[in-house]
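First the structure, then my questions, so here it is.
Left out: one protein chain. Kept in place: all the others.
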Amino acid sequence: MNTYLYEKDLRQMKLTILESRRHDAVVLELAATLGIKRQQLRKILIEHFDMLFLENLPARCDAARETGDDTEKLLGIPLLTQAFRLLSKEEGDQIKEQYLERIENGITEETARSEAQMEILVLIRS
Amino acid sequence: MSMLQYLKNTVRSRSIHVAYVNVGSCNGCDIEILACLSPRYDIEQYGIYVHNNPREADVLLITGAFSSQWEDKLKPLWDKIPHPKVAVAIGNCPISGCVFNRPETLVDPPVSKHIPIAAEIPGCPPRPTEIISTILSLAPIIFKDYEETKK
Partner (left out) sequence: MKKTVDVSLPVGPMHPCFKEPCRIKCETRGEYVLSAEVELGYVKKGIERIMRGRPWQEVMFLAERVCGICSVIHNFVFIEAVENISGIVPTERAAFLRVIVNELDRMQSHLLANYSYCYTIEHETLAMYLLNLRETVMDQLELITGARVTCAYIIPGGVRSDLSAEDAERLRSALDHIDAELSRFIRIFETGPLIALRSKGVGILTKEAAIEAHAVGPTARASGIDNDQRSTHPTYKALGFSPIIRQEADNYARIMVRFEEVFQSTGLIRSALAALKEGPIRGGGTIKAGSIKYRNEAPRGELLYELTTDDYGRILEIAIQTPSIPNIQVCAHEMLIDAQSAADITSIFISSDPCIACTER
């Protein structure tokens, strides 16, 4: 039987990377903006990215924090599109527009935000 | 000694192929191995060639304190090297783990748990001259009359 040479389960090693202090801080930050648990976000990250990208997450977040207006920062759009690359630029803009539209239609900020969070999660998990 | 063995001894004494593998070192020992290549030390005047290809190597230089990724990889790598072969541990890390062998660490020294080590060069890192002299003094012991002593 043929076995794959050097193909190993990387999940444990990816988790070790994410447990480091600076990584833990950015994961907690994004998990709070998305309204999910840290473990759930870690699972998403481990599924989506290779080890090198995970190592670079804190530095990418430092770069991404300098961009975006207040609404985008509240929804975590710069982090999601630029640093984590979980959403494309267009998807990020769309979510922001929908959020602003809802607030104009008289929905409270909190509900609008949780709806935006749901949309983001659906997009990420698709 | 047969004629064939004599011929093999002569050839082997001037042609030692080296591969180095980093199993979790800090790079310090690796750059000292690289420094051996420089015209200052000129490792090739002794007939030592650094190819970094295990399939044509005679000597495997090991640096580093054995990280978990290598657990299923170092043994196959060692098996790929044709006989006669020898492994040399460079620096403190493969011998004892050096500063990395502490609580909470992710490394698992010594390397001799996984493959047979013939010589150890302590130092953090050892000097290039020490690396060269070790290879040169080790090679005749292992390679001379290899076929006849094996019987």
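First chain written, first letter: the chains are A and B, and each begins at residue 1.
Following the convention adopted for this analysis, contacts are C-beta pairs under 8 Å (C-beta built on N, C-alpha and C of every residue); 3 or more make two chains touch, one makes a residue touch a chain.
Nothing here was measured: the structure is a model prediction, and the numbers come from that model.
Even with one chain removed from view, chain A keeps its contact list with that chain: residues 6, 10, 13, 16, 20-22, 48-53, 55-56, 58-60, 62-64, 82. Listed by residue number, the positions of chain B touching the unshown chain are 19, 21-32, 34-35, 37-40, 51-54, 64-65, 67-70, 73, 77, 98-100, 102-107, 124-125, 127.
Everything that follows uses one rule, which is that only the chains that are shown with their structure count from here on.
Separating the centre of chain A from that of chain B, both taken as means of CA atoms, is a distance of 45 Å. Of all residues in chain A, only 6, 8, 13, 16 touch chain B in the complex they form.
Residues of chain B touching chain A in their complex: 68-69, 72-73, 106.
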